[in-house]
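See below for the structure under consideration.
Only a single protein chain was left out; the remaining protein chains are all shown in position.
== chain A ==
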Amino acid sequence: MSPRPTARSLRPGAVRRRPTARSLHPSPVRRRPTARRRAARTGQYLALLGYLVFLAFPLLWLVSTAFKPPRELASLHPGWIPDHPTLDNFRQAFDEQPLLRSAGNSLIASLAAAAITVVIATPMAYVMARHHRSPLSRAATGWIVVSQAFPFVLVIIPLFLVLKEVRLIDSLSGLIMVYVVWSLPFALWMLAGYARAVPRELEEAAAVDGASRARTLISVTMPLLAPGIVATALFAFITAWNEFFFALVLLKSPQKQTMPVILTHFIGTEGVADLGPLAAASLLATLPSLVLFAVIQRRITSGTLAGAVKH
C-alpha cells in the first residue's frame, strides 16, 4: 500500500506515480512499429502541418503585405516575399494615427480587465465547483448560460446610459469595467471546469497533514488551478485586446481610443482600405498577443501535465 500523500509531496514537481496494472506486468516484447503505423504517423504529421499552414497563412500574408510597397500590393500576381521590402507602411501608419498611444490604452484596458476578471472569477469558480449542487451555484450556472445569449447591440445603449449616469463614458475605467463584466461569465465557466478537476481528496490530505484552510488553498489548490487561471487570464486579455464595438461607442476622446478602433481609421468609403499601413498597424496589433502566448504557453502546458499525473 502506498503512503498517503502530503501537501508537500503533492507539489507539481514532486509527484510520485502510482504503479498501474500495466506497469507491474509489462509485456515481454515491445512491438516494433510496423510500416503501416509509420505511414499513419507520417500522415498525422502531414495533416498537422497542413493545419498549421492553414492557421498561419493569414498571419504570414499579413507580414508579407506589411512590407510591400503600394505597387506590389496591386500586383496581379502577388508573391510571398516582397520584391522591394519597405518600412514605409509602418512609417505612414505611425504618421497618420496615434498607434503607440492607442496600443498603450489597449494594454492598460486588457491587462486590467484580465487581472480583475481572474481575481473575481477564481474564488467564485472554486465555490461553484465545490458546491455545485447548491441553488446559488445552479443559479450562477444559469446566469452564465443566459449571459452568452445577449449580443452586443442589445446591451450597448442601456449600458451606455448606465455608464453615463456614473460618469464613466469616455473613460478607460468604464471600458475596463465593461470588459470584466463581459468576459466574467465565460471565464467563470472555464475556471469552474478546472476547479472541478482538482480532486477534493488532495485538500483532505492536506488538512490531515495539519494545513489550514488558507494554506491548503494556497499550497495545494492554487498551483493545480494555475493552468486554468493562466488560460482564463489569456482569454480575458485577448477578448479585451481585440474588442472593438464597446470601445468605439464608449470612448469619445481621441486620446483614449484603443487599437481596434484606430485600425478602422485606415478604412475609407465603400470598404476601400489603405492596405499597406493597415497591414503594418494590424501586424503591430497582433504582437502583444503573440508575445503573451509565447511567454506563458509553457506555463499552461507544464501546469496541465502537472495536474494530469495527480490522478
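The working rule: a contact is a pair of C-beta atoms (placed from the backbone, for glycine too) under 8 Å apart; a residue touches a chain by one contact, two chains touch by 3 or more; residues count from 1.
As a convention for this text, contacts and distances are computed from a predicted model.
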item	value
Among "Extracellular solute-binding protein", "Amino acid/polyamine/organocation transporter, APC superfamily", "NADH-quinone oxidoreductase subunit K" or "Sporulation protein YqfD", UniProt-listed name of the chain not shown	"Extracellular solute-binding protein"
Contact with the hidden chain (one of A:I176, A:A236, A:M259 or A:L284)	A:I176
Among A:A112, A:I144, A:L225 or A:M259, the residue in touch with the chain that has been omitted	A:A112
Per the touch definition above, residue among A:L59, A:V145 or A:V166 touching the missing chain	A:V166
Residues of chain A (touch criterion as defined above) contacting the omitted chain	70-71, 73-78, 92, 95-97, 112, 115-116, 153, 156-157, 160-173, 176-177, 180-181, 244-245, 248-249, 252-254, 256-257, 261-262, 264-275
